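Missing here: one protein chain of the complex. Every other protein chain is in place.
Chain IDs A and B follow the sequence of writing; residue 1 opens each chain.
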Amino acid sequence: MSSAQVNVAAENGEIINKEAKPFLKWARLLLKSKTGTVGFLIVFLIVLVSLTAKWIAPHDPAAINPANMLLPPFWMDGGTAAHLLGTDNLGRDILSRIIYGSQVSLMVGVTSVILAGIIGVFIGLISGFYGGIIDNILMRLVDSFLAIPNILFALVILTIFGPSVITLIVVLGVTNWVSYARLVRGEVLSIKEREFVKAARSIGVKNNKIILRHLLPNVISSFIVISTLSVATTIILEASLSFLGLGIQPPTVSWGGILSDGRDYLATSWWLATFPGVTITITVLGIIFLGDWLRDVLDPHSQGRS
Amino acid sequence: MTKLLEVMDLKTHFHTGSGVVPSVDGVSFDIKKGEKIAIVGESGSGKSVTSLSIMGLVGSPGRIEDGKLAFEGKDLTKLSKKEMRKLRGNEIAMIFQEPLTSLNPLFTVGNQISESIKLHQKVTSKVAKQKSIEMLEKVGIPRPDKIFSSYPHSLSGGMRQRVMIAMALSCNPKLLIADEPTTALDVTIQAQILELMKDLNEELETSILLITHDLGVVAEMVDTVMVMYAGQIVEHTDVYTLFREPKHPYTKGLMDSTPKVHMLDEELVSIEGTVPNPLSMPKGCRFHPRCQFAMDKCVSEQPELMELNDNHKVRCWLHEEKEVNLHDLVKS
């Protein structure tokens, strides 16, 4: 009697169960989402540009040329095709600087978020799952980190260790992990109460397995959303540090650095700050789109709807 | 008895991203003055949407596509929003499964009851308060003046449902729609609430439309029963006839799968399969994939709700030529 029933899933049907090649499967999923596709293209393009900067940049980004100071973009009076987006106060080519700057900005933004994410997710999982005294200690640690202004903390560390790309990544990573820890802890507290975690415990699954197999996959989607937004703020934070002279040191260029260089000339030569600004905006949008899509795809509910 | 509400060929559909869901698909019935009538069905049968349609509370993406809802001769589907609001609470009132969500947590119980009285019956605050306390007393709330000034969260589930009933009945509605009023309550409290509803029905002559999934509650409470399946009424008759001799295989299946607490040795025979996906209803009779009596005709043609006699309607091909007894059919 009970063996010959339950066909609802089959009737509801249309679930693709064909074993497509992973690459094709992902491509199909990507093309289904407009924003996902746009985000992917933007991010792909920028990564490509940063990898090939050496070959595609028209000029040396650090080459100073007093003769070409503050040239406007090519379509304006006085602009030349040699400097498509104009030059800065030292006569350096803005396009080339943006192209080279992508290397550092992307690396700093992405790596520091990954670093912050790893620390934050780990601490959040432990804190939320074990609770009690462990939770208390970890959360007070988080509180004390929150009490110190990010920029102050960064300034102190950078002053002590001296500015470099590595210290910058570490500093940004260490200042950001608290927000992940709090977010993940909150999620864990609610997921922990769901019956499937109780079920895992009653089966006798070990704690580390419960954390890895039952909790982590269920907090990852909110993590992705926050972390994509965070890549954006990190790029901007890096810019503020560069502005204070503690970020990326010349001759290395970063988008934040170009942006802050251009601030003084906003009234007279708007292109100095505008182009890196626009680039940051587009990149951030691309990452956010991609993140949203990733979150949806990682959720099994959306796959079933195909 | 005169007809209070006449529902004719009601169709309420939901327009979702993946297609049209015909939640209520051609439902007709009427409720007489003072009558207690029930719609029984499982989740997805359309029983709740039917009641919301009557109340004019179907929200987007749902829409009443077709049909007439005549309440004392007025067609409810033609009323303006304002007229409908006036009617709601005043002439037709509704109570829900979860009383906590239907009460505003920020106002006292008394405030909410007297507000609704003032809204519908131009009386002073003092009179409204007096009337509210009277109502609270009537629904069996001990120390009504104390409950009057307490907040919903401080009351138990049973008390909240009593408050909801007091509020619903405060304007002497002619029809009370109760959507699973006792499902969230403990069984001893459920018995109290059902008893209360029966008493009030007798005392105030309020007609009751009970929406439920529980055949036990139906058997204890009402005069007339409609069984709904996949958006349609499949059987409609008085409660005694229905339990003595169900004519629709679904009704019979539902009865066989309901635990029979009053018998020592019981057998639960379950209906195989699950309710159909509303986006792709089976062709022919909507119950045929789960029906043990399904014939060729059931697969190809949809049966109408046919009248066996003026008290019994059933939507099933089995009875097309002559009435069949399902109990005998199982034996043979």
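A few remarks follow.
The criterion applied here is as follows: contacts are C-beta pairs under 8 Å (C-beta built on N, C-alpha and C of every residue); 3 or more make two chains touch, one makes a residue touch a chain.
Basically, contacts and distances are computed from a predicted model.
A chain of this complex does not appear here, and its UniProt-recorded name among "Peptide ABC transporter substrate-binding protein", "Carbon monoxide dehydrogenase", "Rod shape-determining protein MreD" or "protein-glutamate methylesterase" is "Peptide ABC transporter substrate-binding protein".
Only one residue in the set A:L141, A:V205, A:L229 or A:L244 touches the chain that does not appear here, and it is A:V205.
Among B:V21, B:L254 or B:L318, the one in contact with the hidden chain is B:L254. Considering the whole complex, the residue from B:T2, B:S18 or B:S43 that touches the absent chain is B:S43. Touching the omitted chain from chain A are residues 1-10, 12, 15, 17, 194-196, 198-206, 209, 213-214, 217-218, 300-301, 303-304.
Against the chain not shown here, chain B presents residues 42-43, 156-159, 186-192, 194-195, 213-221, 239-240, 243-244, 253-266, 268-272, 274-275, 327.
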